[in-house]
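With one protein chain removed, the remaining protein chains of the complex are shown where they sit.
Entry: subunit A
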Amino acid sequence: MKQWFKSGAPWIWLNGGAVALSMIMVFGLIGLIAVRGFGHFWPSDVAYIEINEPQADAPQVLIGELVRSQVIPAAVARDSGEQVPESVDLVTRHLLKLGNRDQTGQDFSWFLQLYMEPWEYPENIYVIERREWGNFYGQPVALLENGDVVATAEQADFFDQVQTRIERSLSIYDDIEDLEGGEISDINRTLERLRLDERGLAIREVPEEVASAERDRIAAERESLNNSYGVIRQELDALYDSTRRDTLRMRISDGREVDITLGTIVRVTAPNAMSGFDKPLQYVERLWEFMTDEPREANTEGGIFPAIFGTVTMVFVMSIIVTPFGILAAIYLREYAKQGLMTRIIRISVYNLAGVPSIVYGVFGLGFFVYFLGGSIDEMFYETSLPTPTFGTPGLFWASLTLALLTLPIVIVSTEEGLSRIPSTIRQGSLALGATKSETLWKVIVPLATPAMMTGLILAIARAAGEVAPLMLVGVVKLAPSLPVDGEFPFIHLDRKIMHLGFHIYDVGFQSPNVEAARPLVYATAMVLVMLIVILNLTAISIRNRLREKYRSASD
């Protein structure tokens, strides 16, 4: 043994253990996110559980999904007021998602395995996703139209009837959204423009006759807008009324019957009755909805489309800014600057900026870009809408600009590395043939270094997509009312606030009132973000490796 220690073998093993542990951590973490994130969309079976506690008169009935289970010492369970016999040391407890927040007030609860009867999975349990109050779990009783029963749960085609009627209410809902998002928001926008015109008259010095004509025009337009708003309002009211036509009567776990208006329902499923083919189908549908839908209920339900879209737009704008500057700066440092002490200092400083905490960039962005630059832009170009700031408040452009500054060192470092890898023979060859420096640069060197620049840009994008701390200060919000790109002139709205995947994770996971309900969604969002970043990074790594191989042969 002593000999073995002397040889140093145990230390080598320990060092190996460190690598093993790190690898387990990386893959464990990605695996954890993937399992939790992907698992969220699987329509898991809903259990029907009876609990017979010795003291209780009647068994307690639960209907819900199992979230997770845990083994705990009995003492802990006793501390939390549970009845556990003295002879038991350890107990298993289950966290159940019971839904029905509007009925019972508690949609997640822990229950001890101890007194549970064997779990059953009756086929007639419905899971109802609603627009508010989260999921509903229960057994169907009847379907009502204007208060009259039109079908009962005993009928064989009951589930299909429910689905047909839900499709009807969903299509009405689409119409409502079209009206609200289209015509009504058009009217609002025009009204806002009129208001600004009116203010502009007050600020600019306009001859009186022009001003009064303007004012008349504004008043007339406003009048006609208000009229057409009234018409649309009536149409909307009628639509809203018709969504309330049908109701579904359900029985919940404690035996009460509850009526649910179909207009508030997003989807009804009966997971226990689903076949092995239906479940994957349902899974894909829900995953698709998650990726393409807007969030509901304070971001704890629904999709994350605005967050994905916001992240992509911001990163796109950032790339447009950072690419030329980063690449030109790198070319300057490598090809033009005199390689002396000064250049060395600059180079080290630039490299070090990659290590400066991102929050510092956020502080700078807020102070300099938003308050200083944005405030000046507002005073110059958006005087009419003051004191409401246009650019003098956090928004897409400032977020992109801040991130561009943050990722500048990454692009510079990567491009410089690419430039330095190009064998000097190639450069000399070009110069020897009589090409000028710029011709050599643009026609020979830069094309050769393009993959390195791509690598830098991809790494910059990956970094920007995952950065949250500075964005909290310069333009990302928990819920943006509209996307930064739409059909309205000038199509890309650089002043709008955006949603962001990373901030969405922080906000839903930590600022949400119902953390347990939000948790699966956070995992799913994290999964999307991790996938995005892992894919981007792997691309960058593979480009770089190919590049290295290529020049290894050229420089030898």
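The rule is simple: contacts are C-beta pairs under 8 Å (C-beta built on N, C-alpha and C of every residue); 3 or more make two chains touch, one makes a residue touch a chain; residues count from 1.
Following the convention adopted for this analysis, contacts and distances are computed from a predicted model.
Think of the chain that is not pictured: of "NADH-quinone oxidoreductase subunit I", "succinate dehydrogenase", "Signal recognition particle protein" or "Phosphate ABC transporter permease", UniProt labels it "Phosphate ABC transporter permease".
Screening A:46, A:112, A:268 or A:333 for touch with the missing chain picks out A:333.
Checked against the hidden chain, the listed residues A:274, A:426 or A:469 yield one contact partner: A:469. The chain that is not drawn here is touched, among residues A:314, A:350 or A:480, by A:350.
Looking at subunit A, the residues touching the absent chain are 1, 4, 7-27, 29-30, 32-33, 70-76, 79, 89-90, 324-326, 328-329, 331-333, 335-337, 346, 348-353, 355-364, 366-368, 371-372, 405, 408, 412, 436-439, 441-442, 459, 462-463, 465-469, 472-473, 502-503, 505-506, 509-510, 515, 519, 522, 526, 529-530, 533-534, 536-538, 541.
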